[in-house]
Structures are given as C-alpha cells and as structure tokens.
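Notes for the one structure printed next.
The other protein chains are all here in position, but one chain of the complex has been omitted.
Take a look at chain A:
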Amino acid sequence: MIEVKNLVKSFDDKVVLDDISVKFEKGKTNLIIGASGSGKSVMLKNIVGLFKPDSGDILYDGRDFINAHRDLKTDIRREIGMLFQGGALFDSMTVEQNVKFPLDILTKMPEEEKLDRVNFCLKRVKLENTNKRMPSEISGGMQKRVGIARAIVNSSQYLFCDEPNSGLDPITSIKIDRLLAEITEEYQITTVIVTHDMNSVMEIGEYIMFLSNSHKLWEGNSDDIMHSGVQELDEFVFANKMMRKFRDQ
C-alpha cells in the first residue's frame, strides 16, 4: 500500500498540489484522474521521487520515502516499475535488452535465468518473437507493452503508469488497460495510473481520485463516479457526447 499524507508541491509561486492525502491499496488499480494541468503527473512524479515535495509524507508499506536514507530510498525505488507516457524505451537497445536492463543492473541473476524471465514477461504482455527488434521498429501500442514488461520484470511491488493510453487507438487502449488490471490482480501489486481517458476509468477504475485546481475533489470507484454530485467531476466525466447520452438514458 502507498500512503500519501498532506502532500504539497509548488513551482515558484504556483501551488500545483495542495494538501493531498490518499491511500493506494495493494491489488487494486488506483486511478488519478483530472483535466490537463490539474497536477496528476506532478503527483505521480512526487510519489516516485522524480520531484521533491515541499511538504507531506509518502509511505511505501509504512516506509517513509521522502525522508529515507539514500540506501533505503534506492531499495524502495528498485521495487518500483513505471510505464512512461511515451514508453521511455532505450533507443539504442533491442526489445529484449530493454526488458532485461533492470535485471542486468539491479540483480546478480545468471544470464540464462534473466533471459527466461524476459521471455516470460514478453509472453505475459503478448509480445513473443519481438526480442531482437528495436523500439523504433515496433508500434506505439507494442512499445507500451514492452514498457509494461520492463516495469514488471524485476517483480516490482509498485507499478506506476503515466497516461498509458495516450496516442493509442481505443481497442489497443482497452487491451493495455486490461493487461494492467490483470497484472495488478495476478501479482498483487499496488498500481497507480494517471489518466484522463474515461474509457479507462470505466474499465478498470477500482479506486479513483479526482484532482482539480491542485486539490483532491473526489474519491470513489467507477460505479460511484456517475453520481458524484461534484460539479467539476461531472463536467470532466460528461465532457463527451457519448457519456452524456449514457447519463440521459
């Protein structure tokens, strides 16, 4: 479980996250949603340590991440897998090398065992026989799946995804969403996904937190979100015609 307590983050004079507290539970797909510029990605980057919060606490299964000694911080980071918006695959490496990279750097596993693990993860994301291809030779959806394989290859306990569906067609998006939900349940990991895709929200949102103007305005699940009674959230959820039609029925 990841616990965020009273998180505050600002850039110069602009407060981007104002006193945010939230708990992301293990084995659930936790979603952070909100309009562009609402602070979702900043929140995620604070949680994984890419930004330093102005104040507040972040606890990984009770371990204080922000004030942790460098060694503990490194240990926690090595339990984290992250899927970036653009995939963030290393251009100069093949698919296999990309997925094997965390094992090469973070473990002392024998080479054969590493390759077995890589092949297992690639198979899990349905990307067999792509080992020797370069990231530039595969589609955006495949790159995302390689990113997921790389994120889980080291048996990560915490999986973070920043806009996993950006730039993908609806069918591929649903496949990625389902894959993330399956992996979360199968390996009982804590998954946090930043998205503004309502399809994802309805498909896999077991816990949803809505950010607006630097504040947490609402939390709940995909069943409750249609009847939140929060104006800003309703504007976000029913922004497209299809959702409005669905509500009116």
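The rule is short, and it goes like this: a residue touches a chain if its C-beta (ideal position, glycine included) is under 8 Å from a C-beta of that chain, and two chains touch if they have at least 3 such contacts; residues count from 1.
Following the convention adopted for this analysis, contacts and distances are computed from a predicted model.
Engineer: What does the UniProt entry say the missing chain is called, choosing from "ATP synthase gamma chain", "ABC transporter permease", "Biotin-dependent carboxyltransferase family protein" or "NADH-quinone oxidoreductase subunit I"?
Structural biologist: "ABC transporter permease"
Engineer: For the full complex, which residue in A:T74, A:S155 or A:N240 touches the chain that was left out?
Structural biologist: With A:T74, A:S155 or A:N240 as choices, the missing chain is touched by A:T74.
Engineer: With the full complex in mind, choose from A:L31, A:V48 or A:I225 the residue touching the hidden chain.
Structural biologist: Of the listed residues, the one touching the omitted chain is A:V48.
Engineer: In the full complex, which bits of chain A touch the chain not displayed? Write them out.
Structural biologist: Residues of chain A in contact with the hidden chain: 45, 48-50, 70, 73-78, 80, 82, 84-86, 88-91, 102, 104-106, 160.
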